[in-house]
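The next block holds one structure in the form of structure tokens; read it before the comments.
Every protein chain but one is kept in place in this view of the complex.
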Amino acid sequence: MMKVLVQEQDFNIAAEIADIVSKRTDIGGIVTFTGLVRDFHGSNKIQKMTLEHFPGMAEKQLEAICKTAQERWPLLGGTVIHRYGPLNPGDQIVLVITLSAHREAAFDAASFIMDWLKTDAPFWKKEETLSGTHWVSAKDADTLKAEKWQK
Amino acid sequence: MMKVLVQEQDFNIAAEIADIVSKRTDIGGIVTFTGLVRDFHGSNKIQKMTLEHFPGMAEKQLEAICKTAQERWPLLGGTVIHRYGPLNPGDQIVLVITLSAHREAAFDAASFIMDWLKTDAPFWKKEETLSGTHWVSAKDADTLKAEKWQK
Amino acid sequence: MDLLYFAHVRENIGCSSEQISLPDNISDVSGLINHLRAKGINYQSAFENEDIIRVAVNQLYVNFDHVISEKDEIAFFPPMTGG
Partner (left out) sequence: MDLLYFAHVRENIGCSSEQISLPDNISDVSGLINHLRAKGINYQSAFENEDIIRVAVNQLYVNFDHVISEKDEIAFFPPMTGG
């Protein structure tokens, strides 16, 4: 089983790992991905960001993505935390943790979850720059990355 | 630049991330891999493990692997910590952290470093089981994984 | 039926949710979008470019030809940018 959280507050990676790994001796590898707010998007300097989400559906989609990952790779557990609300450059946005007996499964599953999360999780980013605020548009590159897993 | 440590003592992932990320706002993604001692290797229950290493050369090899990764992917930094000495099931063995503006580079570089580390870093594992102690033999699978990056 | 709007769809329409009665002659998402467009310039602007509209019925992604009923919760939003 994987743990899914959609929350406004920040997270601590060591505490999240400890929460699912603690005392277990069957885990060979832990892969984590942490996404941060960058201060530049293309040539625009970002002052702030707001993450809007669809409560209820966001959790459901994250759980569905995790379920697919668990069917596809021999995972021993994991966690997905996605924040919403106002964020500043350098702030943590998302955390994915995957546990497996073997490193390759943990790497592939974490990468898969991130790719799908970019295109299938109902979150929307609004950036505040010196020239005003705007909604971030979905990247074709992300759609292609998510589609590659369907092969 | 990446940070390389070969040490007997344990490490803390949150402290290691903070050490290289702190206050930076140009990082989009952080990938980490943590390797743990498993209590089973095939059908053998592992009681303890000892990691022997070649002091001096181990650091050099880890630095060379990191240098190659940095030439190959646009990394904004990272860390490799490899422990040696006596370890118990559940203990942390190795930590790889990669920082990048984009998640794909961070994932690929961390996976690359782990694959090469399995075959090119001068460390040797000795396992203590109920039927005695033995040196772990290198896996053909690991050699193949390391070779795939030469494509 | 319950309608939900997110991100720039919400901002263009000017509200995040509303309740409407589904007209009898409307059977799918496409029909609903056309019906909403007739409600005003704010809806026209929200649904101007259908390529960047995504829809979820009862929190599941569907296509524009998805059949809908009075009891459904329908959410409109732009392509997701999570992660």
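The chains carry the letters A, B and C, assigned in the order they are written, with residues numbered from 1 in each.
The criterion applied here is as follows: contacts are C-beta pairs under 8 Å (C-beta built on N, C-alpha and C of every residue); 3 or more make two chains touch, one makes a residue touch a chain.
A quick note: this is a predicted structure, and the numbers were derived from the prediction, not measured.
**Student:** Using the whole complex, pick out the displayed chains that touch the missing one.
**Tutor:** Displayed chains contacted by the hidden chain, ordered by label: B.
**Student:** Please pick, from B:Val4, B:Ile46, B:Cys66 or B:Ile93, the residue that touches the omitted chain in the full complex.
**Tutor:** Considering all chains, including the one not shown, the answer is B:Ile93.
**Student:** List every residue of subunit B that touches the chain not included in the displayed model.
**Tutor:** 35, 52-54, 56-57, 60, 82, 93-94, 114, 117-126, 135-138, 142
The criterion applied here is as follows: only the chains that are shown with their structure count from here on.
**Student:** Quick one: label the inter-chain contact graph as line, ring, star, complete or other.
**Tutor:** line
**Student:** Write down the pair of chains with the top C-beta contact pair count.
**Tutor:** A-B
**Student:** Roughly how many whole angstrom separate the Cα centroids of subunit A and subunit C?
**Tutor:** The mean C-alpha positions of subunit A and subunit C differ by 26 Å.
**Student:** What is the distance, in whole Å, between the centres of subunit B and subunit C, each centre taken as the mean of its C-alpha atoms?
**Tutor:** From the centre of subunit B to the centre of subunit C is 49 Å.
**Student:** Out of subunit B, which residues touch more than one other chain, so two or more?
**Tutor:** If we look for residues of subunit B contacting two or more partner chains, we find 103.
**Student:** Can you list the residues of subunit C that touch 2 or more other chains?
**Tutor:** Only 83 qualify.
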